[in-house]
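Down below is the structure, laid out as structure tokens.
What you see is part of a larger complex, with each chain still in position.
Per-chain numbering from 1; labels A, B and C assigned in written order.
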């Protein structure tokens, strides 16, 4: 399969460049009978939208999505759902300088070597603008999951040096950081102000959680649920690491500490992050992803041009000083898409399976 | 696609249970003209083989692989390569106890809920025994890569509390830990001895590195090289986390620190781990994976049986006290398979691309 | 994969209903550096366009295609190409009658059972209107093939009782039937006139030929070139049969007659239709497809409604009396898409293969 399609049965194919006329997606495999209208997608798009806070890029996009097919009389029909978002704020500017240079830590150099040419305006296809369509498609997946009692939510669990422990879901959507601890908001604001003055950027960590996932999702030995989640989350722009449950902390754990014991009242812990042997256990699925600092900063950096000559690069334009700030809805979308795809794969093979064993929650 | 096939163009499909008659793999899409004999696969199989040190399971398997097709007169023909490893040491024992119980942190509970039934002897399909075939198939991938100047190697970079910095590739294969720092071997031996006395197990971290990878591999926006590596590595038994380059450390980095500047003499650092925008940059590709401690320990643990009743479980049998010890060849195999698959995907689309821009190494 | 994506490496994903706002396609995997503009696609769209002759439906669609991504400065960039065609002539009418009835030989009954609901306006997704996007995507494939010396062309080889032998490619595009024998045009016109008076419809046979295809395309044992052509062509609306080369005539042939002998000057015949063992031989690839008569006729027919009650159905609206008449560009498109996909698959695995054996043409 080509690289712009995600999923096996519930597939999302996207297209579109940062400064092209529009972003497009086709969502195929959605079960029929799901109530759906554009407004359902708009909510998540608005959460990801640029320009909604002073800590994000000042590019102003309405990100207004239209549904062009696959929905009839307010319901999905089972045929492919085409989505369209027109780009409205792609400022025309002079790209003559950037055109032949490779910005450090950008995809410029690798796209150039891979394809021989690229749409350099605003990063073209490598721009995070592409993720708008993931969020729109993910919103469909979330609605499907919600009908089956599954809820996917995320929050920022760390911004640079600032740890952001989980306090409560309430309020996460009320601050631009998707921070789950209201007491940290001032500190975050102050940190971002200083960063701006330093003309620098910073990394972040996002945690995504799916609750209500039934046991059984995941297709060993290669397409384990955690493996496919890793693929989905590592495939988001700027992500450099993914972990499930205890993650890297499990390296220093002993078996007697790591293992999640089972009791009739539920599991006693969740170091597994809801996945055992590559299959969902019925516990909450917990994933964390590490996002690197934005590479577009105005501090000059060394680089080369297409002829291999040394140049100094300053990345101007409208950029997020922390890509992690808008990443929470994207991570949620990718987790939701992965879960829906695996839900369909699981029931394709195992729709007839019945066991009497009770499903455990977490005690 | 079903879950037991890995890859898109260079595909590996595996089958086989821990205590069944044999393990089987079919490798499809291998280019013709590659010199290949069973001995080429045996080398890596021997590196992974159980029973080769006192720190691993005492199950004794010859792991002797046969090539049943796809090779003629010592060369691959381009047709599928079938591999067979017969299981020889699957001790018959009494499974009546384990049969209806779920061992904590094992796949027992999730396989039961997913499929309604399972081959419980030795873990069946969920056993790490399955990874023998990954190593055999990976050896074919390694040989292909070697012909194009790419070398994939790994080492253990941490065992529980003991950090194991990289010192030199020489000697990595001469110790049972795949440790790249000979000065640490005594400490590792002592730690494992204590662990055995404690009847416990421990986690580990493996680092895998691919050198000589040309720029251009990776298929954005979803099948980025790092995303597919994450899928490959997170899909190994017991892996709970994957990171590329600076990984989770990039959360606390500033953009001015993280970005790898380019000079005509090469990149000045490799925080990207060799992947920019999801595409290989020509720098070494560096991935780390976290393995949880083995769940099969003889310390009693709480669990339930298939009727939901509380039971106490002791996992007897022959088990690795640290699955990470034998994981290095597996991780290498999965990285090699990912790279070969992406090499074929890249040249399918871009075989005609030519740029004059020099390829940078690392300074 | 979901059913609305065609191809493995060069993929086309389509969406859109007959009376919805638009048709959409995303073409992924196109090599970079191909000169491309909307006008290149428009030519073939105009050949398929409804309302262009009195023998086709009178629905008037401009079928004006826009390229929304993947092309920059007149060249493909290797990123996905999104295409959009807005529907302009979807007349609003009263569907209350058709809504709960199944028109005989239509997809109404099967869509109803499969999805439980459907967009019944103009056939919704099952309408042949969907094929406009195949033609647009196929035009990209044709351009790629043309650069490598491959030409895909088709003609109508039979309309109902009238055999239409191949005379010359010149003139095929100058008549509404894609007839390759100008002497038959009057007979065709008269036949269609009579058919209209009879309020009936008729089947047709199309022949598609690809010249200049190099030997080697096709992936045995399942994805043979002829197998994938059969999939591509049988997947066109109304097609009931596909044959390659001698096709069904080979049932009555003896081996000594069927086999295409080889001489240094070329093959002596082409009963194979350019495919041997599932792989292109270098000879012209010849496929024929049988199209059934349109089921939308105004002669009343027996049917049932959603409650299983008997009803009499008359299909009004604007319909083609012979769907075969506009099928030639669609068949060409599907053959071109199949060939491009196989060309990429072949070079992925076999780009390094070199043999000195000369390539034979046809003597």
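The rule we apply is simple: contacts are C-beta pairs under 8 Å (C-beta built on N, C-alpha and C of every residue); 3 or more make two chains touch, one makes a residue touch a chain.
Note that the structure is a prediction, hence the values are computed from the model and not measured.
> What number of copies does the complete complex in this structure file have, with 3 given?
4
Convention: only the chains that are shown with their structure count from here on.
> Are the interface residues of chain A and chain C largely the same numbers on each copy, more than half shared, or largely different?
Both copies, chain A as well as chain C, present the same residues to each other, with over half of the numbers appearing on both sides.
> Based on Cα centres, what is the most central chain?
Measuring from the global C-alpha mean, the nearest chain centre belongs to A.
> Counting in whole Å, what is the centre-to-centre distance of chain B and chain C, each centre being its mean C-alpha position?
45
> Suppose each chain is reduced to the average of its Cα coordinates; what separation in Å results between chain A and chain B?
Centre separation, chain A to chain B: 26 Å.
> So what's the Cα centroid distance for chain A and chain C, whole Å?
38
> Can you list the residues of chain A that touch 2 or more other chains?
Residues 1-5, 8, 14, 114-116, 125.
> Applying the document's contact rule, which stretches of chain C touch chain B when the two form their complex?
These residues of chain C touch chain B: 9, 29-33, 78-79, 220, 344-345, 347-353.
> Across the complex, what residues on chain A touch chain C?
1-5, 8-11, 13-17, 20-24, 26, 28-29, 32-33, 66, 68-70, 72-73, 75, 77-82, 84, 114-119, 124-125
> For chain B, which residues are in contact with chain A within the complex?
Residues 1-6, 8, 14, 102, 104-107, 109-116, 125-126, 130, 158, 160-161, 195, 198, 200-205, 215-216, 218-224, 226-235, 237, 239-264, 268, 271-273, 275-282, 290-297, 299, 301-304, 306-310, 345-346, 350, 353-360 of chain B touch chain A in their complex.
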